[in-house]
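Quick one: this structure, given as structure tokens, is what I'll be asking you about.
The complex is shown incomplete by one protein chain, all other protein chains being positioned as in the whole.
The block that comes next holds subunit A.
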Amino acid sequence: MHNPLRPALPLRLVDAPPAPSSTTPQAIIRVEDLSIVFDVPRGQVIAVDRVSLAVMPGEFVSLVGPSGCGKSTLLNAMAGLEQPFEGLVTVAGESMLGPRPDVGMVFQQPHLFPWKSVRRNIAHGPRALGKSKAEALRIADDLIEMIGLTKFANAYPHTLSGGMQQRVAIARALANQPRVLLMDEPFGALDAQTRAVMQDNLLELRGRINATIVFVTHDIDEAILLSDRVLIMSAGPGRILRDLSVGLPRPRSSAILTDPAYLALKRDCLDLIRSEGRKAFEQMETVA
């Protein structure tokens, strides 16, 4: 809980008071008592353990937690790429039985089609959904302009830098105009400088699209900078420990990362993670 010695100074990071629960009717994403289990050679692994959460339309929510805690698995369930062992995942009121074009995904690796130019990679989704070639290319060209890669429209992915490739991957996911955009450590493979630029790009981009975003990251700075809410997950089996809302004013940019108010905020957040981590560790010891 909050450190009593450090009064809630500029603490705009608080337990989300009216945190939408999985029964909130207007929520666009609803996860109810979701468990996901994988069969492995030596039995089963519980990757996600009875998680419930809700995301409101237009919200930007980050999932943070240690490696292997089930962030990707939870995100994949929202994408329809993993099916629940128990529980329910709905987007816009409908169960995620498989991938759906109104839910887009950006992975840690860009996974661009190497045989397609930037333009055609972005046009892939609209084409797959039955749009005419001209229409699909028009959509692609608009997005290429938005991500600032007009000069590279006809380049093949392997000729682009990692950051440029990831921008194309984001544009490709946006081409189907998804209501929900899921991002799994999209900047995790980039160097610090490029990552900062990409974060600013994403903040700016977000002003222009009205997708709900769920964003997985290891990086607490990134989570606070980008999100309206940060969900902190425990080490495996994956559960959500805390649901924190970030009250920093928008528009934001990576410049706030050196702001003293922000630093205080981050310190509190890290304290929370540490104490929760210690608690989990002590629990493990008492069980053992």
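By our rule, a contact is a pair of C-beta atoms (placed from the backbone, for glycine too) under 8 Å apart; a residue touches a chain by one contact, two chains touch by 3 or more; residues count from 1.
Keep this in mind: contacts and distances are computed from a predicted model.
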item: Undepicted complex member, UniProt protein name, chosen from "Serine kinase", "ABC transporter permease", "Menaquinol:cytochrome c reductase iron-sulfur subunit" or "Aldehyde oxidase"; value: "ABC transporter permease"
item: From A:Leu81, A:Ile220 or A:Leu263, residue that would touch the chain that is not displayed; value: A:Leu81
item: Among A:Ala54, A:Leu137 or A:Ala173, the residue in touch with the chain that has been omitted; value: A:Ala173
item: Hidden-chain contact residue, picked from the options A:Gln109, A:Thr194 or A:Ser254; value: A:Gln109
item: Missing-chain contacts mapped onto subunit A; value: 79, 81, 98-101, 103-105, 107, 109, 111-116, 124-125, 128-129, 156-158, 169, 172-173, 175-176
